[in-house]
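Input: a single structure, listed below in structure tokens.
Note that one protein chain is taken out, while the other chains of the complex remain in position.
Up next, subunit A:
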Amino acid sequence: MPIYRLEIENRPAVPDALATKTAQTLSAWLGLSPARIRTRKVYLCDLDMSEAEAHKVLAAIADPVIEVAALGALPDGEPGDPPVILTVSFLPGVTDAVGKSVKTACEDALGRALAGQVYTGTMYLVWGLGRTDVARAAAEVLHNPLIQRIRIDEPPRRPDLGVPRAGATSTPRTEIVALRGLSDEALERLSRERLLALSVPEMHATRAHFEAEGREPTDAELECIAQTWSEHCKHKIFNAPIDYTDPEGNTRRIERGVFKTYVVAATEDVRKARASSGIDGDAGDFLVSVFSDNAGVVRFTDECHLVYKVETHNSPSALDPYGGAMTGIVGVNRDSFGCGLGADLLANVWGYCLGKPNHTGTLPKGLMPPRRIRDGVHHGVIDGGNQSGIPYMRGFELFDDRFTGKPLVYCGTVAAMPVTTAGRPTHEKFTAPGDRIVMIGGRVGKDGIHGATFSSVELNESSPVQAVQIGDPITQKMMFDMLAEARDRGLYSGITDNGAGGLSSSVGEMAEASGGAEIDLARVPLKYPGLAPWEILVSEAQERMTVAVPPDKLEAFFALAARREVEATEIGTFTNSGRLVVRYGEEKACDLPLAFLHGGLPKVVRTARWSPPARAFATAVERDKALAARPIGNLVVSMLAQPNIRSGDRYARHYDHEVKGLAVVKPFVGVSRDVPATATVMRVRHGRDEGVVLGEGIHPHYSDLDAHAMALACADEGVRRILCAGARIDRMAALDNFCWPDPIKSATTPDGEHKLAQLVRACEGLYEACVAYGLPLISGKDSMKNDATMGGVKISVPPTLLVSVIGQMKDVRRALTLSPRAPGDVVYLLGETENMCGESELSRLLGLSLEGVPRTDPKRFAALYHAFAAVHEAGLVRSAHVLSRGGLAVALSHLVMASELGLSISLDAVGQGLAPAIALFSESTGRILLTARAEDAAALEARLAPHALVRLGAVEPGVSGRGYVRIRHGGQTLTELGSDALRRAFQEESHAV
């Protein structure tokens, strides 16, 4: 087939926004100043069409108003003024979603189906820079060699017709891998070289199994075991028995592992407490489905449940920030969608822990600059979620240079699940032997092979490039639309995501329901030929789900899929044989008993020992000297400019906050809509007033002092946030996402025992908070190897726990924001302020190591929250906000910027004998800043007085429409700051996305 090259660019008079943006980035990041840039789209059509047809296609897809197009090459500028031309396109086999749409467009234009593929690229025509500078621009900004290829041309050029066709003509066969007689060293090498991430004891268990069967494993069986037993899928550290030595030096065995002992136990204890209190009444159990499915499910209304899942996608985002992060969001979409029989996606959340974007030091070779990771991660999640038509309701960024090695990329999705579907409870799958196994959505390629095992090891120079996947949100959206129709018509009995481990995991997990499965990999549609059977089995190519279809529904299911242009393929049958049997045509690739696959993993007892490194804290004198050098006003303004305090709205505005038309309190609030909301609120169904409320807590810096306090602070803040917005205190649930540095002691991790002890301490803290607050954990995720070793330098993340809290409202019209509402209202601080500045934003601002990590007393705080929820219910609260990073000073600033009203505040009663700066910047947990009408003050004070209520002052009118905060102490005004000054610091000056 001839290949036709289509080049399309804007007419000269039409602005080229991509060129403008590219020039800005080259200037800001590299100091390069091109005289001019033009960009051009290139489509290489490797399709069975004629030249006349290619012309017809070109006429159909080029815009007649603003574009010029050519078959072959467009002129490259004036002859005397040649540009350097950079062309960026994909490597063979990398998902090219645009190419897929171009092919569709070709078929529509010609009215017939076409064989072959379209490959796309982008040309940058650059004037005023030499070839060397253009090459540098490619290397540092425009090109990622893991997924893309480039050419640099100078006119005159011949149009390049080379297409990155992928695949091989011969198909590798299944191979036998001999384990018998191998030394431990050889087993370890085998595991490492095949990227199995299996330990020697695990290799022993595997060998013993096959010895008992009287044979050696196939490569597919080894891969299947490795995926299933990966840290990513089996949570080995979370489930391991641990010998734990606590800070007091006492040693005990945590026999059932931290997951069962703390996480599951918290939920079970909350469940029991709810049952004995009768809180759920006739409504049915609040906890509908926890820990058993892709996401957690809680009761909401008579009509639908709420589903929530938060995932991390750290390792792929380190290698390819755009593609890796995009698969984070579209992947977690599949988790929530594939829960029970399927749920309707409602809202997305994001959160990133990143290296500081202004990082200027040299980076270990192999690491991308933090600003490039930041830019790519944002873009990927923006595109993935926006194109899926799901609003983003929460988002945060946290910066620390320890996230330079591996960024933490959290993506989450809330969904609404109909209580019943086609006469069955939606939260239960009913897959039975005889149901057909159907793979649906995208095709399988080498992308994402070893993702599960790869994310279970540290990142280093030899990390596999094929572990990177790129999402195609539109293919997935079309699949979701079709599956929602199929669900409502009762056309399938079970569904799950093809995520980590690919078919080996999805079929392997679903097979547990029926008691076995048999599939034929030769039936699996491939993106290109030449994949070995084991590769087809474990590929994590995106946009795929596995569905169980009863035989009598097959015809209807496939008819619907065909009508919606969604590829669906029957690849096997669920059985009750007790085995996972995988064939490739006649050849048997895999035959494993489910009991071994899911239960054969040997348990290793781990050792955890609290042994924190010694720290030297600043003395009170040193601290006071540093504080005395800076006027309070200067400190407040400087604080607002800190990376972890700044508004962040410049990036956030590129996320869709409005699609579905259900949002009530959006991610940013206030007159200028640039203040991050305490929590967000949205309706769940059109025409109904019940709402979902989202908030979270994340405090990795506190882990440096005590992971126990850290975990308590996270859960506490999540709860406080949703209560401030008006959430019901009796319908809260949470997700736990642990991202830890490797906590297993080894030559490269000498402090592994302490890191594991930090995990135990964090789990203890989380348990205490959840039980005290009545906060069940309904789903979660642990990511245990967040380390990178590059060029001999090891960078590990601080132990990080994200607690995402989901709340409910009966009527969203009663939602509150942080914004004060009218002059004359009274400003209160609820909860005690103590000297808790350890690892606070103040400590980072001053560059001082301060003592006193915030201590959370969950039982006492729970009583305070019940009292607060009651006064809110009684209508006595007008606005409410949490005190978090940066303490009272930041919270007050938020109020001023949001309302453009004045606040006149006295610190006299804040804390006992605290210096004003400590009162302002302490990060004591359990505190809420609220306003009330003056006429309600007595009633409010009567009800909240037992909970350390401090009357701070009053709301006043702004001056010329501008708010201010006046802070007094001991009869003196310490500072008065207008909102303009606050906002100047608060708004990030660096460029937006």
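Convention: a contact is a pair of C-beta atoms (placed from the backbone, for glycine too) under 8 Å apart; a residue touches a chain by one contact, two chains touch by 3 or more; residues count from 1.
As a working rule, contacts and distances are computed from a predicted model.
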Hidden chain of the complex, named as in its UniProt record, picked from "Fumarate reductase flavoprotein subunit", "Extracellular solute-binding protein", "Phosphoribosylformylglycinamidine synthase subunit PurQ" or "Rhodanese domain-containing protein": "Phosphoribosylformylglycinamidine synthase subunit PurQ"
Given A:E51, A:E658 or A:E873, the one touching the chain that is not displayed: A:E658
Selected from A:A52, A:V65 or A:A212 as touching the chain missing from the view: A:V65
Touch criterion as defined above, residue of A:D48, A:D108 or A:E555 at the omitted chain: A:D108
Option from A:V669, A:V771, A:L802 or A:M897 whose C-beta touches the chain left out: A:V669
Residue, one of A:V812, A:L850, A:V896 or A:I967, that touches the chain absent here: A:V812
Interface with the undisplayed chain - residues on subunit A: 10, 14-15, 17-18, 20-21, 41, 60-61, 63-66, 97-98, 100-102, 104-105, 108-109, 111, 382, 386-389, 472-474, 477-478, 481, 563-565, 653-664, 666, 669, 671, 673, 683, 686-687, 812-813, 815-817, 819, 821-822, 992-993
